[in-house]
Every structure is written in structure tokens, then in C-alpha cells.
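Removed: one protein chain of the complex. Kept in place: all other protein chains.
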Amino acid sequence: MIANVPEIRISQAQPQPELGSPEGPRPADPALAEVSAVRSFLLSRGNSAIADRGFQWLMVLCALSIFGIVVLIAVELVLRSQLAWSKFGFGFFFSAFIDPATRLPMYWDPVNGHFSALPFLYGTLVSSFLALLMAVPLAIGVAVFLTEMCPRVLRGPLAFLTELLAAIPSVIYGLWAVFVLVPLLREHVNPLLIRLLGWTSLFNDDNPTGLGFLAAGVILAIMILPIISSLTREVMTAVPHSQREAVLALGATRWEMIRMGVLRNARIGIVGAVILGLGRALGETMAVTMVIGNSPEIHRSMLANGSSMASVIANEFAEASSDLHTSALMELGLALFVVTIIVNALARVLVWAVTRGAPAQVH
Amino acid sequence: MGVGIEVVSLNAWYGTNHTLQDIHLNIPANHATALIGPSGCGKSTFVRCLNRMHETNPIARVTGTVRIGDLDIYKDAKPVEIRRRVGMVFQRPNPFPTMSIYDNVAAGLKLNGYSNRRALDEIVERSLKNSALWDEVKDDLKKKSGASLSGGQQQRLCIARALAVDPEVLLMDEPASALDPVSTSKIEDLIFQLKSQYTIVIVTHNMQQAARVAEKTGFFLNGRMVEFDLTHKIFTNPSDKRTEDYITGRFG
Partner (left out) sequence: MRYGDQRVGEYKLTTEHKMRARIRALTDGAATGLAVLSTLLVVAPLVAIFVYLVYKGASSLSWAFFTKNPAPVGEAGGGMANAILGSGILLGVGSLIGVPVGISGGIFLAEFGRGTKLANAVRFTADVLNGVPSIVMGIAVYSLIVVPQRHFSAFSGGVALGIMMIPTVCRTTEEMLLMVPHAVREAALALGVPNWRSVLSITVKTASPGIITGAMLAFARVAGETAPLIFTAFGSPNWSVALNEPIAALPLQIYVYAISPYDEWHRLAWAGALVLIVLIVLAVSLVRYVTSRGVLKGAS
């Protein structure tokens, strides 16, 4: 209400109340007895201090259960891998048994009780690295397209499609890879790679199945793409608009604006997104198990059969031949657990460092 | 029926910020009392101390005595018990967005475990009539959500919600500041009517509003209460120079 302040009407000159409701003030309300019934009811209610405290503790307990789960997993894995640990120590991850007759390394020989994690470490690292090599540029490209270039109409559906990619179960990726991707690699891609790049010895034709590190890498790349691109999108949107305008105002082209104004400011978060994708790739099980070939060997060729930490657990755990075998698999699981925790923690710290300033709360 | 409020050396802090300094005040029963002052003067903090809402903020702190009727609210009772006896209407209408109009009004009773459905119907009707909203909403009490009403209606719904628990005191923190002039005058009419049954404390930055609805008015400045007197005395013949400066528009 806008009126001149000094001309204040004082309270004697109050306007008479004119109410929309037919009732006037009712000091002698006939329902007054009822009213005090309400009040006495409310007075009879306790202050529910006990219920409040109990509720709060229940919520705290549930939150603490998250710590409990992590600790429980760690304890179980440590206990069950004791046998392998006491037998092989750190050598489990670094050395292999050399067969005295053939002078060839024996990595994983359940029958004779030789267990070394080397081929699985190698398989996990190689397939994850291949996946990153393919997924990272694509993911950043998609993120750049969606945040900076895409017409508004397409943005929603495309973002939805990439989300959908993340919702497809691992086993369905595996199924598709077995029946579509692997034949495609076998018939068309691998021969081409052998012809063009065979001289590097990274691609040779020892394995006619089409399975192997490359197949695992490709399917992993498809699987981690949505994770990397959606997180990259998140950190890119967190870059303040003023940064973009500042660069544009200097006469930069759109690409220069993206490179200098956006990507440079978001780079820590993008690294975090990539590491998060790596974490997912390291532990991915079903799709990899179905296409990596499952042999505990180390080959230089990307087209050779291999095995990863997760895939060997999936394959052998249910029918482990001895306690030592089970224990060795448990130790692989423990290693996977520790590595993914470190990788994920690192990634979260990096992503948080960028998006923390973004509005997360609405009041 | 309302009861009087007696405030003795009340101090309040937000973190290290001393927002209320040594307030002494006697608020009469069954009258409307207005609190005026420039923004940030502590008048909102003051009413939030009267139903212990101030302390819902973890960094807030209060000392001193507040007696509502014969109850020393910081000594003899838990916040929950006090808030059932002291209703509050906020600056911005805040109906529960997921509840129907009926459930909004009944919320204070239902959520405290009241289950007599017939009595509840009656209480809802009476509260809505007392807040002058009944005629506008009686046809879709349970169909429409509280959030679908207009701003002014929402605020009257919030008043009905506060009245439904039959409080002794009604605190209003700038209840009309977010509303249009027509809605504002409706709220003022309502206050004028309700004060025969409840003790009303209304915070306002609008001096005419204070003059129109309140018998007594207090002037706050920088966390202190400068003057507390009959409303017409405050506006015609204030005893403090700072009050005079404020009401004549020299600052604030």
C-alpha cells in the first residue's frame, strides 16, 4: 500500500470492519466449550521428546549402516583372503611361477596351486585403458554438443537417450556384444586392423574368435560413455556464464570460447568424470566376462584372449577347486574393492571441487 | 480466550550477532499489539522468541524470561507444547503444498493425533469462517490443494490453520507484506475481529497498518525496544526522538 507516511490515521479513526463473511466477531461463541475441549486435548499430548529422540537415532543408525556395509565388506574380504595372502604375500600381484620344464611362466594354475594376479591385473588395465581411449573423446564431444551447440529441442531427447544407455543392464550389453559386436569385429574390423597395424605387434591374427581385449574395450567404452558424458555435462553447466561471455567479448569463435571459457574452467571436474568412468570400467563384470575370452594369459596383441579381475571371479568362484583357489579369488575381489574405492573417492573429490559452488539447495 | 505476555530482559543472538538486547515488555491479553521498526531491527526475531521458533536455527541463542499466561515458556515447557498454544502466521503464505484445504486447516490437530472426525469437520468450518475464507472455499474443501489458492487466500488459510488448534496467542510476522492491497485489507479486518478472542502480536513495516489494527505499538531499533505505548500516543506524541524520526519518515 502506498500512501504518504506522515498523514497517519490514528487508531480512533479505524475503519469499521466489513467482512466478507456474514459472521461478525463472536466473543460469546456457543461452541466455546468445544474449543476448550480441543485445547485440553492438545495440553494432554506429551512433548514427544522421547519419540523425537528415538526417531533421530533411528535415522542416524540407518545413515551409519552405510559405513557398516563398507566395513563389513572389507572385513569379510580380508578374512577370506587370508590363506592366499599368507601363502603368496605381495608376490601375488607381482610375480609368477616359472615352470622348470618349459621355462614359461605359469600364472593361474588351480590344479597345481599356483596363483598370480598378474594376467588379471593386465587384462583389467588393458581393457579399461582401451575403453577410456575410445570413450573419453566421444563423451566430451557429446557433452560439448549438448551443453554448447545443441538446439534446445534436441537437448532433452538426446540427454534422455544417453541416460537410457546408462540404464541398460550389463548382461544385455554382453548379449549384444556376443551376437553382434564380436562377429562384426571378427569379420570386418580385426582383419583391417591386422592389415594396417599388424606391424606394431599390437594386432595379430592368432585368435580367430573375435573375442579378446579389444572386444571388451569396445563394449566397456559404450558402457562408461554415459557416465562420463553426463558428469562432464554437469561440470560444464557449473561454469559461470560470465566466463563464456568474457571470452566471447574478446572476439573468440565458438570453439575458442568452449576451449578457453568452458573446458579450461571445467577441466578438474572432467578429469574427475573420466576417473569415475575408469572406476566403473575396472569393476564391470558381466559384459567383459562374455567377450574377453577368459584365459589367464598375458598377450601383447589386443586381439588375443585375456581375462580381467572381475571376469575370473565371475567364472571360477562358484566352482573353485580348493580353499586356496577361493581365497585367491577373494584376494582379487579385495584388490578390486580397494582400487575402486580409491578411484571413486578421488573422482568424487575432483567433481565436488568444481560443482560445489553450484546451487544445490533451494530455499 | 487469550492471555497476556510478559517479557523480562530477553536477549537473542544469531551466531555472534546480538540481535535482541535486553527487551522488557508487557503485552496485554485480548488486544492487538503492533511491533514496528526498520528492517533488521529485531522485531521478527522478537516474535520468534515468543513461540521458541528462534531456536530452530542451530546457531541461534536466547536468554531471559518470557511468561505467557502463567507459563514460563523457556523454563516450564518444551517448544512443542508452547507452539500448540501460540499460533504463528508467517510473512509469506506457507500452506502445505501436498494437502487439501481441509487437511491444511486440520493439520495442527491431525498431526498431533486428534482423530474425532465429526469434531474436526466442525473445527475446520469454524476456523475457516473465523478467517473469512469459508464462503470462498466451502465447495471444494477436500478437492483443491492449499497451494492452488491465491496469495491472499493462502494467507487466510494459514490463519485458519493457526486458529484451528485454538491458540491463546496469535503471532503474525508481517502477514500482509507479500499481498496485494485488497487482500491486505481483508487480513486487517480479520485481525480487527480476532483480537477480541486472541492476544495478537503483529509485526509490520507498514505504519498505517499498525495504526489501524493495534491498541498498543512498540518501536524497535537496532535490536532494542525504544518505546512501547498506546498506538495513538506513539503516532501523535512519541516521547522518544528516534520514534518521532521514524514515524515522520526521517529514516528507515
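Just so it is clear, A and B label the chains in written order, and each chain counts residues from 1 on its own.
Following the convention adopted for this analysis, contacts are C-beta pairs under 8 Å (C-beta built on N, C-alpha and C of every residue); 3 or more make two chains touch, one makes a residue touch a chain.
Keep in mind that what you see is a predicted model, and the values were worked out from it rather than measured.
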Looking at A:Ser40, A:Gln56 or A:Ser242, which residue reaches the missing chain?
A:Gln56
Hey, which of A:Leu83, A:Ala96, A:Leu121 or A:Val142 is the one touching the hidden chain?
A:Val142
Where the complex has a chain not shown, which of A:Ser170, A:Thr209, A:Thr237 or A:Thr355 is the residue touching it?
A:Ser170
Which residue among A:Ala117, A:Met236 or A:Leu336 touches the omitted chain?
A:Leu336
Residue ranges of chain A at the interface with the undisplayed chain
42, 47-48, 51-52, 54-56, 58-67, 69-70, 72-73, 76-77, 79-80, 137-142, 144-146, 148-150, 158, 160-165, 167-176, 178-180, 222, 225, 229, 253-256, 258-259, 276, 279-280, 282-286, 290, 310, 313-314, 317-318, 329-330, 333, 336-337, 340-341, 343-345, 347-348, 360-363
Considering the entire assembly, which residues of chain B contact the chain that has been omitted?
51, 53, 56, 79-85, 87-88, 90, 92-98, 107-108, 111-112, 145, 147-148, 154, 158, 161-162, 165
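Simple rule for what comes next: only the chains that are shown with their structure count from here on.
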Roughly how far is chain A from chain B, centre to centre by C-alpha average, rounded to an integer in Å?
49
Enumerate the contact residues on chain A facing chain B in the complex.
1, 3, 5-6, 8-12, 14-15, 17-21, 23-27, 29, 31, 34-39, 41-43, 45, 47-49
Residues of chain B defined as touching chain A within the complex:
77-78, 80-81, 84-85, 109, 112-114, 119, 122-123, 126, 129-130, 132, 134-136, 165-166, 181, 184, 186, 189-190, 192-194, 196-197, 206-209, 211-215, 231-232, 235-236, 247-249
